[in-house]
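Removed: one protein chain of the complex. Kept in place: all other protein chains.
Chains: A and B, in written order; residue numbering restarts at 1 for each.
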Amino acid sequence: MKQNFQNAIIATVLSFVLLSLTIGGLIQVEGIETTVVARPWYVVIGCTIVFIIQLFRDQLVFVFKGFGNVLKTLVRAEQIAEHAIQLKGSDRFNPLFYLTVLICLSVYPFIVSDKLWIGMFIDIYIYILLALGLNIVVGYAGLLNLGYIAFYAVGAYTYGILNHFYDFSFWLALPLSGMTAALAGIILGFPVLRLRGDYLAIVTLGFGQVLVILLRNLGSITGGPDGIGSIDRPTMFGIEFSRRAKEGGVPFHEFFGLEYNSIIKDFFFYFLALALVIFTIYVISRLVKMPIGRSWEALREDETACKSLGINSTSVKLSAFAISSFFAGLAGCFFAAKQRHISPESFEFIESVIVLAIVVMGGMGSTIGIILAAIFVAVLKDYSQDLQEYRMLIFSLILIVMMIWRPRGLFPATRPFIKLQNRQKSQECGC
Amino acid sequence: MLAKFTKSIIAAAMFTFAFVPSSFSADTIKIAIVGPITGPVAQYGKMQMDGASMAVDQINSKGGVNGKKLEAVLLDDVCQPKQAVAVANKVVSRGISFVVGHLCSGSTQPASDIYDEEGVLMITPASTSPEITKRGFEMLFRTIGLDSQQGDVAAKFIIDEIKPKRVAIIHDKQQYGQGLAEVVKKQLNASNVKVVLFEGVTKGSNDFSALISKIKGLDVDFIYYGGYHPELGLILRQARERGLKSRFMGPEGVGNKDISAIAGEASEGLLVTLPADFTTDPANAGLVKAFDDKKLDSSGPFVMPSYAAVQIIADTIAKSKSEDPYTVAKLMKKSTYQTPIGTVAFQKNGDLKAFKFIVYNWHADGTKTPAK
Partner (left out) sequence: MQLLEQILNGITLGSIYALIAIGYTMVYGVIGMINFAHGEVYMVGAFVGLIVMTILSSIGASLVPVYLIAMLLIAILVSSVLGWSIERVAYRPLRGKHRLIPLISAIGMSFFLQNFMQLSQGPRPFAVKQLIPGSFTVSESFSISYMQILIPVVTLVFMVLFTYFISKTKLGVACRATEQDRRMANLLGINTDTIISVIFVIGASLAAVAGVLVSLYYGTVRDTMGFIIGIKAFTAAVLGGIGSIPGAMLGGFVLGFTESFASAYIGGDYKDIVSFVLLLLILLVLPSGLLGKAEIEKV
């Protein structure tokens, strides 16, 4: 206790120095005069918080540890339950459960029937898509990609440019966007994947920056800082969702003889996003069970061992890069179609960090964890009016706390594991 | 795992429903005022918010419109296209049908796409890019002039008064700044004034030393800047520090006291094209006093146009006795209004029939005087 008290005093003195000349003085500009207004209360409050935290440090650590243990038990219980289901002979795929979830999600938009709340779920779906894609690289393959949002941008601009200049439709551009993004992933990955982890992270970050600079400067193609506007919405079998259809098209409401209501369009986007998410989850869940997915994880655990087993580490890493970029491309294309306007600001580094925060928080490699984290982050980011200003502060704190407390996330992925008494199952841990 | 997942879904759903907007009150007429409340050009947003809020207050104190009060909903788009789209969607989902905004042309353009489709009437008091009204939207108006008018005034002044030999034109690559820069360049070329440099700078950057050295190397005697004040302020300051003595000129996006705070002495003698100063109009004396009483500055270029925008919406709603934006828009095109920015009538595309820009001399203490 005495030690803690001493520490607390030192920490308080230091935070006083830190706070008094940063938050303690507000810079105010009146006309051409600049003045500093003292805000002593901010400093006092800040110092008090630091003092209390330091004084009760042991207790806090205890609480965090306890919470961590609860989570650990939960995860363990989940693993055992899952194992039990498997033992009972039913496959991991439980149709009834997934059907229930699907039905719930399908009736949701009709129940709320409000643009704001449908829009929130569409945003959540986009974050899920992005986070699942990034999870392939970060969670499974263990490569830190800090420029992930660049591939999202590639997807979005692919559709934007194809639509703006060549009138490509959404459905044609969707696979193309994915493939262009994957190609970008391969082009970037080819030279840089030899680099060690933290260098790779910085280079991918640099790539993301370069792409944004190019988007800003290649005005004749990308529209510069203003971006590309009036992008076409997707159609459903040729039926449009706008008030007035383009030349030769039929708007949805006229086709079905309804009064125009713009919410129909939101329903459509909702289901489109849901379909994309389901597709992504399905593909990824298959991939990780295939040899390719197994070798991603093996490579993450021990690169040297994998090399000596004859795994071509470059091509395995490249495949992870390309596939994860592919999903970012799909998400980007959908984003462009939904927003109808894309500009470089949507693809800044901060967005990469947000997606990374989702992956880190959800548990690297864990799909369920990531979905929950994506919901949390999307709600916090855009739909919490009171916390708006503090959201980035909260994200950054989450990143730090998670690294110290649970670096593998709240819900770490369930690894395929061998039970000794069940020997024939041991092939499952394929490397 | 099953139970946990189901539980979390239920929790998420409950969480969602808990936040569903509680009530829609129909006893007020909501007008969204959208502009940059935060960010590097928030000063212009303040002008817009001050002007529009003043109009709402004054109309309400006279009993509102058709027995209903006006309600100003202030929203922040940070002058980014991305945020503008997000805010426009918010306006639509809150069921607001009248918007005064946005401010930056780059934001107005994408937002107006959404408003047009969703049937929201929009008056921008500040966006001057001609592209905005070119698309034939029926419910898009503006209470300010166009870049083509402003650029013409600027180019004419440069050609007739300054008579430079070699001109450099710099812009910030955005719709507003680049658009203006191109208009000026075209006019100067047409009168055989030599434009030796036409270059973009990146919004938000702060090191212009290489650009300035380049301009010095080109022996330029006049510089036009298309863009906003944070960048021009730094360019001016760094240029003067480096001994570049050429005169600068900028559009109304630089006409703000902050430019003097950034550039200090270097802002003395800067030429700025601004809408005519409405505060000196004797007809506005009462209004200017109302601003002064609230300790608000009424001299900014967007204060009166914003006031006028709200007033026009309110007048037309009163006249048409309808809150349907389509009806209001139709009537708006046929009507004439007496506003603080003079007599207002709209063209078919929503532009003003007449708007006047004047060239001012900017001073280091943040004041301005008409240049002749």
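To be clear about the criterion, a residue touches a chain if its C-beta (ideal position, glycine included) is under 8 Å from a C-beta of that chain, and two chains touch if they have at least 3 such contacts.
Just so it is clear, the structure is predicted and the values come from calculations on it, not from any experiment.
Student: For the chain that's not shown, point to the residue among A:173, A:356, A:370 or A:410 touching it.
Tutor: Here the residue in touch with the unshown chain is A:356.
Student: Among B:174, B:238 or B:339, single out the residue that touches the unshown chain.
Tutor: Residue touching the absent chain, from the options given: B:238.
Student: Write down which of A:105, A:149 or A:205 is the residue touching the left-out chain.
Tutor: Here the residue in touch with the unshown chain is A:205.
Student: From the listed residues B:42, B:65 or B:288, report the one that touches the chain absent from this view.
Tutor: Counting the whole complex, the residue in contact with the absent chain is B:42.
Student: Determine and list the chain B residues touching the chain excluded from the picture.
Tutor: 38-40, 42, 199-202, 204-211, 213-214, 216-217, 219, 230, 233-234, 237-238, 240-243, 258, 261-265
Student: With the missing chain put back, which residues of chain A would touch it? List them for me.
Tutor: Residues of chain A in contact with the hidden chain: 14-15, 17-18, 21-23, 25-27, 29, 34-36, 42, 142, 144, 146, 191-192, 194-199, 201-203, 205-207, 209-210, 213-214, 216-217, 304, 349-350, 353, 356, 360, 389-390, 392-393, 395-400, 403-404, 407.
To be clear about the criterion, only the chains that are shown with their structure count from here on.
Student: Can you check how far apart chain A and chain B are, centre to centre, with Cα atoms defining each centre and the answer in Å?
Tutor: A distance of 35 Å separates the two centres.
Student: Which bits of chain B are touching chain A when the two form their complex?
Tutor: Answer in residue numbers: 1-2, 4-6, 8-9, 12-13, 15-17, 19-21, 80-83, 85-86, 89-90, 92-94, 106, 109-110, 113-114, 117-119, 172-175, 178, 200, 202-203, 257-258, 260-261, 264, 364-366.
Student: Residue numbers of chain A touching chain B in their complex, please.
Tutor: 29, 31-34, 74, 78, 81-82, 94, 97, 100-101, 104, 108, 112, 114-117, 119-120, 213, 216-217, 219, 224-227, 229-230, 242-243, 262, 339-341, 343, 345-346, 368, 372, 375, 379, 382-383
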